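A single protein chain has been omitted from the complex, and every remaining protein chain is retained in its original position.
Now for chain A:
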Amino acid sequence: MEVGRLPISAALKGKLVSAGYTSLSLLSSLSPSHLARDLNISENEALDILKHAPHDGRIDTSGGHHIISGAQTAWDMLHEEELLTRITTSSVDIDNILGGGISCREVTEIGGVPGIGKTQLGIQLAVNVQLPVHCGGLGGKAIYIDTEGSFMVERVLQIAEACWDDMLANNAISQNVHAGQVGMQPKDFLENILYFRVCSYTEQIALINYLDKFISEHRDVKIVVVDSITFHFRQDFEDMALRTRLLSGMALKLMKLAKKFCLAVVLLNQVTTKYAEGSFQLTLALGDSWSHACTNRIILYWNGNERYAYIDKSPSLRSASAPYAVTARGIRNNVSNCKRIKLM
């Protein structure tokens, strides 16, 4: 495109030409201050001119900022975030402290002691993601990466049946589901969970590398659950520095996956004890450097006789805890508790 056709004042055009910028491609890699100096104009005017210069030969149609390719303004991001739907956990209290549920485009780490319900929550999310949007799901499929063998298929069926019952009860699906009509039967929920069993950390790394290609071929996947991210990294690792590097590499790849395909990534973690402030405390496994890797962190813990979920780390949600229960139907609200949400 010729400089002469730019929608700027003639004086500016004249200055551009006399400085040697006869075509727009020459402007494409300039910064506004550089151009301002060259033409002896103000930076604002230089900015105006550069707005019309194509970057790298591409026409920027995404509405992104023209100065830096790939960047987005906070306003655009806010708009996008509002459109983001979340996946319900089936417990209204937990959904509330999460701002609606587990969010997409983010990596959420969930940790807790054995038996607290991490796998239960993972399975519940793998089922819930398949629900239609107006029921709290995303209408998508789930990838469940099992590193410990805790995925009990009978339990998944039980949770799926309870989910289907709830949907019927809420009239979300018609009572008269004809044979052959597309409607979610409990077994259909199982068909949409893609199960991978990983037996070593090498397989775990390989699979996470491969997910990019796999998900491009299975675009309806909307959640990736890894149960647990810890198991293969807790033993047989003599070189701790290597472990840290591999873990952070994995975390970055998962974050990229979440953003690229707009899906939720949920990592289940175990606990260990550490010595701090004069006593032993419980903390999530994999060390301090890992604790920086995930965007959100939820800790499931026992408070007296009840199970609670606590938001330990989140860029936008405040620290709060909410009670929940693990029932035969899956994760649900803890009905026996009157004082629901406890803000920290």
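Convention: a residue touches a chain if its C-beta (ideal position, glycine included) is under 8 Å from a C-beta of that chain, and two chains touch if they have at least 3 such contacts; residues count from 1.
The definition used in the following text is that contacts and distances are computed from a predicted model.
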{"item": "Choices \"Mitochondrial import inner membrane translocase subunit\", \"Sodium/potassium-transporting ATPase subunit beta-2\", \"AP-4 complex subunit epsilon-1-like isoform X1\" or \"RecA family profile 1 domain-containing protein\" - which one is the UniProt name of the chain not shown", "value": "\"RecA family profile 1 domain-containing protein\""}
{"item": "Residue among A:194, A:255 or A:317 touching the omitted chain", "value": "A:194"}
{"item": "Contact residue for the chain not shown (choose from A:9, A:42 or A:273)", "value": "A:273"}
{"item": "Hidden partner interface residues of chain A, rising order", "value": "113-115, 119-120, 143-144, 148-158, 187, 190-203, 205-207, 209-210, 212-213, 228, 230-232, 234-236, 238, 240, 242, 245-246, 249, 270-274, 276-277, 279-283, 299, 301-306, 310, 312, 319, 326-328, 344"}
